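One protein chain omitted, others in place.
Showing chain A:
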Amino acid sequence: MSALATRPSPGLFARLGLMRPDLAIRAALAHLVLIVGALFVLLPFVWMLLTSIRKPEAVFTAGFNPIPDEFHGVENYSHALSQSPLLQFMGNGVIVCAAILALQLIFALPAAYALAKLNFRARPLVFALVLLGLTVPQQVTALPIYMGLAGIGMLDTYFALMLPFSLSVFAIFLFRQFFKSFPDEIIQAARLDGFTEFEILIRIMVPSARPAIAAFAVFSITSHWNDLYWPLVVTTSPEHATPPLGMMIFRDQETGSNYGALMAGATIITAPLVIAFLIAQRQFVRGITMTGVK
């Protein structure tokens, strides 16, 4: 986050001195507006956490008494974990996200290198297809891929959850842009040293792309950890449910009876990404907003 922060404005305000009362009022007003906005942003998080440690009976009077009198967190969280296989949903999420990311990198990196640095006849065509692919949302191809998976009896498997995302045209586009700016001289020198193209890719290009790979990894993991549409379409049993789908299953089980456990479940499911974001803010912001370049 700090990379995004600009240097403190040294302009006119500072030169005139911050102690001028109108400026102090202005700053106070700005903080006021930002704090009100921040309260709106934080409201569901705070309410989720408070409810997750509240006694079930106290939920009905919580409007009058927001801070729980008694800590009931242990019961709620253990209820959430025992009522529904939340940990299994999260495990599924890890498996699916890791596999998707690995496949995306395996397919995209060589293709991106080829598009950026190697001359071959089909290059303009492949690049045009990549650009075209950037505009197509996953929901457009969902029906035929679903039918294909149904045809070969592969619905409700990890394979089905990964298949449509095994190729990311966005990854190809991103890495191609990154490789494009890599100096040709180094590649030529490597060739003269007897490196094969494969060695150049693995030992020179991929290590050089580490920042882009990290940013893409954040983007890929957050989008697939949070994706609901495709898991909802292909998964029918809780056995392969990813976290968002698991959340829906859990919610439908609880149907209004135990909000404490429900909020504990929501906390457990959102925690991994929120913690990761708090630890690596800069990488997260970079990775997620990268989609804007798309």
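By definition in this document, a contact is a pair of C-beta atoms (placed from the backbone, for glycine too) under 8 Å apart; a residue touches a chain by one contact, two chains touch by 3 or more; residues count from 1.
Please note the rule applied: contacts and distances are computed from a predicted model.
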### Query
For the chain omitted from this view, which of "Spermidine/putrescine import ATP-binding protein PotA", "ABC transporter permease", "RNA polymerase sigma-70 factor, ECF subfamily" or "Cytochrome bd oxidase subunit I" is its UniProt protein name?
"ABC transporter permease"
### Query
Can you name the residues of chain A that touch the chain not displayed here?
1-2, 4-6, 8-12, 26-27, 30-31, 33-34, 37-38, 40-45, 47-48, 51, 59-60, 62-64, 66, 107-108, 110-111, 113-115, 118-123, 126, 129-130, 132-137, 139-147, 150, 163-164, 166-167, 169, 172, 184-185, 188-189, 191-192, 197-198, 201, 222, 225-226, 228-229, 232-233, 243-245, 247-248, 251, 259, 262-263, 265-266, 269-270, 273-274, 276-278, 281, 284-285, 288-289, 292, 294
